[in-house]
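A single structure is presented below for examination.
With one protein chain withheld, the remaining protein chains of the complex are depicted in position.
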Amino acid sequence: MAGDQGTANEWCGMTDVSPFLEAAVRTATPLLIAAAGESISERAGVINIGLEGCIIAGAYAAFATGGIPIAGYTSAIFAGLAVGITMAFFAVVMRRDQIIVGAGLTMLALGLTGTLFRLREASAPLVTTEPVTAIPLLSRIPVVGPALFAQPAITYFAFALVPALWWWSQRTQGGLALRAVGDSPSAAKAAGVQVVAVQAGAVIVGSALGGLAGGSLVLAQAGTFAEGMSAGRGFLAIAIVALGRWQPVGVALASLIFGAAMALQYVVQAMGWGIRYELVLMIPYVLTLVALAARRRGVSQGQHFSYAPAMLGRSLPDD
Amino acid sequence: MSARTDGGPALELRGIEKRFGDVVALAGVDLNVAQGSVHALLGENGAGKTTLMRIAYGLVPADRGEVRLFGTPASSHSVRGAVRAGVGMVQQQLSLAPNLSAAENLVLGRRGLFNPAAAAERLDAVSAEFGLRVPAVSRTQDLSIVEQQRLEILKALSRGARLIILDEPTALLAPSEVDDLLQWIRNFASNGGSAVLVTHKLREALAVADDVTVLRRGQVTRAGPAKDTSAQELAAAIFADTAADGASERSSDQPVPAASSEGAVIVEARDVTISRRVPVLRGASFVVRRHEIVGVAAVEGSGHRELLLALAGLLPITAGQLRTPNRIAQIPADRARDGLIPDFSLVENVALRGLGGRRGVMPWSSLAALTSELLRRFGIVAPSPKTPAKALSGGNQQRLVVARELEREVDLVVADNPTRGLDLKATAFVHTQLRGAAAGGAAVLIHSTDLDEILSLATRVLVVFHGSVREVQPERSAVGRAMLGAA
Partner (left out) sequence: MLLADVASALEAFWRGSLGTSSALFSGTLVRAVPLILVGVGVALAFRAGVFNIGGEGQLLLGAVASTVVGLHWGGGVAGVIIALCASAVAGAAWAAIAAVLRARFGVLEVISTIMLNFVAVNLVSYLVRGPLQEPTRIYPQTSLIAESARLSRLWTGTRLHAGIFIGIVVAVCAWLVLTRMAAGFRLRAVGASPSAARASGRVDVERVTAAALVASGALAGLAGGVEVTGVTYALYENLSPGYGFSAIAVAILARLHPLGVLATALLFATLETGALGMQRDAGVPSVVASVLEALAILAVVAASGRFGISWRATRGPRTSGAA
């Protein structure tokens, strides 16, 4: 009784929050990168169910490359690009059903990485993970310092993406064209925007970020590859984009919430609360459902579907 | 007409040919638009007017022929090239992104950085410079139709357009808005600009144009200065061999036997309010009786669309009482979206009617027999009842919808733009069917964006303005004023 009290107090104590925050931010990183990519693609009107495939492909590429992290990240991006180009070819250029193509590509990537992984010799399953880059001074701030400023470089990159993406989509003609294509391809076309090129480009860039997210999973977290290690992060990222209302800042906040939910499992294990581990693993998924339901209801009072790009999921009209 | 500044042609089309599959859309068309002039391009729906202008603007490539813009041949033809040469086009389907701001739509399609404040200033500036007021809304869909059209014109002008092509610009406007637009076009031309006005309305063409070209079935049937021609001559050039058909149908324009005030009440609305987040229709009260054809006139966004949906039983009302009969026929405005399933066979499309309440086994064989009968009875040209609906021409698709809805006796017909995009014959067919339904005992409510169509059919007119409904004398000027809220 008294012991329980003590543990709880310790947990509530300021100093113990830090590892949890650190884990939350680290776990949020691949989600944020993938969701940022997906938000680009969805802004142009393409829902990329192949994102899960991009992540697993990126993870495997990073694992298979090994060596220094930068090489791993580069090949992860290329793996995402490969998936993205295929997606863009079928779903954008050939106007095929976005959802079916995406689902097929995710299956393909999961199967292909599984096959390649099993064909490899069983030796050397570990790769060098990216070291923590502590930012001087800032990382010394109590509690939040280690959590936010003693992270691998990829985390800083992920969070730098947020303002960059905002600036690009709101302050450049390219970003304006992207938003116009997702809103009304005919209007964009009439204004001289190369609609197919913009949409395909958005899918490819978004997929490359998906690949990078997969790379970070291996290079900044697990240090190795496991079949199906993407574990639905691509689908979570799609949910995060909807939750963040297709806005970079919203997407970042939603990613952090999910990072925290996933990091909860470490806390539960560490604290020995007697909650079944499997139940804790459900939390992010249940949270997604609850959050999406709550979000929708909150919005439906005012303007219902206005946040989603109008053309999301629809193929472009034929020329 | 104002004096023209003769600086050579703004647009020259030579021998333009275009086919879509087996259909010849344009068979060698020439057109000359002088600088500083207004050129009216006349013709029926499907005559090739829009296709010709889309070719001029670089939206579609021609199969053969030459396009010259301000004296320079447009070789590698594209929208970008046309814009660079000084051409702008306002299409019938306005091309504005509904969720972008007005200013964003104005500057869309450029390169480099985008500055919202500068774009808003630019909107203000061009708006003032060209005398076309557009409020700086954050969502373009919040603009009225006429404001959206102005924004389209400003888009073109702000890119330095000296030739503006307007495709059926008056179709969605109320009469006084039409006059404003025509006046603006005149002023634009007298300041040295050039304009092509694509229309099927003679009155407008003669009111504003310096030159007129008439297209029929992809060929020029008349071209020359507007002052050298008359409405009769132009009508002959437009309709030619269909003139006989047209005349006979027109002659049936006389109103249906005087609307009897003693006919049974079919529709009764009492203080009907419909809300979609905000009230879009308030306190509407009216009755419609058997044998009446009642026109519903309104400019876009007045609440009439919701009224029609509620009458058809597709939208619940928020307050008040609305009594409608059970047997309702509905002809929706967008047949490809709401009236038909393009991928389904004709039989299946006929089977759609009443599907919501159907139970048990589908009686396919009797539905197939019914479909064959409808094809015969309503003169629908189709290879077989098993053909997918998308294989039919637009006119035959609409005939199928009308046939399905009116095949058995109904008490109420709700028709929303039932002749949009149809040629003269198909239009006449639809009108005949609607009159027939009224004669057979139904109450008919019809809305059309073409006020003349309403006036030619209806014995009474209800005008919806800003959510309120009132009855107006079925007469052009009175209805036109009421549509804009004037007394």
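Note that the chains take the letters A and B in the order they are written out, and that residue 1 is the start of every chain.
Keep this in mind: a contact is a pair of C-beta atoms (placed from the backbone, for glycine too) under 8 Å apart; a residue touches a chain by one contact, two chains touch by 3 or more.
Only a predicted model underlies this, so the values are computations on that prediction, with no experimental measurement involved.
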| item | value |
| --- | --- |
| Residue touching the undisplayed chain, where the options are A:Pro30, A:Gly58, A:Gly72 or A:Pro185 | A:Pro185 |
| Sole contact to the chain not displayed, among B:Thr72, B:Gln93, B:Ser138 or B:Ser477 | B:Gln93 |
| Omitted-chain contact residue, chosen from A:Ile47, A:Ala62 or A:Ala82 | A:Ile47 |
| Hidden partner chain, residues of subunit B it touches | 93-98, 141, 312-314, 330, 332, 334, 337-344, 348, 351-362, 364, 401, 404 |
| Contacts of subunit A with the absent chain, listed as residue ranges | 47, 49, 86, 90, 94-101, 103-105, 107-108, 110-112, 114-115, 118-119, 183-187, 227, 231-232, 235, 238-239, 242, 276, 278-279, 281-282, 285-286, 288-289, 292-294, 296-297, 300, 304-306, 308-315, 317 |
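The working rule: only the chains that are shown with their structure count from here on.
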| item | value |
| --- | --- |
| Complex contacts: residues of subunit A adjacent to subunit B | 170-173, 175-177, 179-180, 183-184, 186-193, 302-303, 306, 309-310 |
| Touch list for subunit B against partner subunit A, complex | 59, 79-80, 83, 89, 91, 93, 95-100, 104-105, 107-116, 155, 277 |
